[in-house]
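Worksheet: the structure to be examined is printed underneath.
The complex appears here minus one protein chain, its other protein chains still in place.
Showing subunit A:
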Amino acid sequence: MLLVHCPYCDETLPELEFTYGGEAHIARPENPADKTDDEWRDFLFIRTNVKGPHFERWRHAHGCGRFFNAVRDTVSDRFLTTYKADAPRPDLAVLLADASMKEPSK
């Protein structure tokens, strides 16, 4: 079971309190009516499905109830960071550099 840091509560808590919310940074278009069928299809269904660091949404469903974003490595199942929903998309290179610093020694 993962431990997840809620950026709103500023607490690291068991995964049981959270629910997964799909890929992050997919904004619902401002004026859906202006979108072509293909654009709307992409918004609905097309996801990056990355092997590696994945930008995704979580909700602290059994806590403060807030949606927030996270970067989680889908290979190691390890969180690189979590951040508030309105925060900018973090720089992956910086995150990866930080993560390698934090690796258990040896």
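Quick notes on this structure:
Please note the rule applied: a residue touches a chain if its C-beta (ideal position, glycine included) is under 8 Å from a C-beta of that chain, and two chains touch if they have at least 3 such contacts; residues count from 1.
The working rule: contacts and distances are computed from a predicted model.
Taking the options "Choice-of-anchor M domain-containing protein", "ABC transporter ATP-binding protein", "Cytochrome P450" or "Sarcosine oxidase subunit alpha" in turn, only "Sarcosine oxidase subunit alpha" matches the UniProt protein name of the chain that is not displayed.
Mapped onto subunit A, contacts with the missing chain fall at residues 1-3, 19, 21, 27-28, 31-33, 35, 37, 40-41, 43-44, 57, 59, 61, 65-67, 76-78, 85-86, 103-106.
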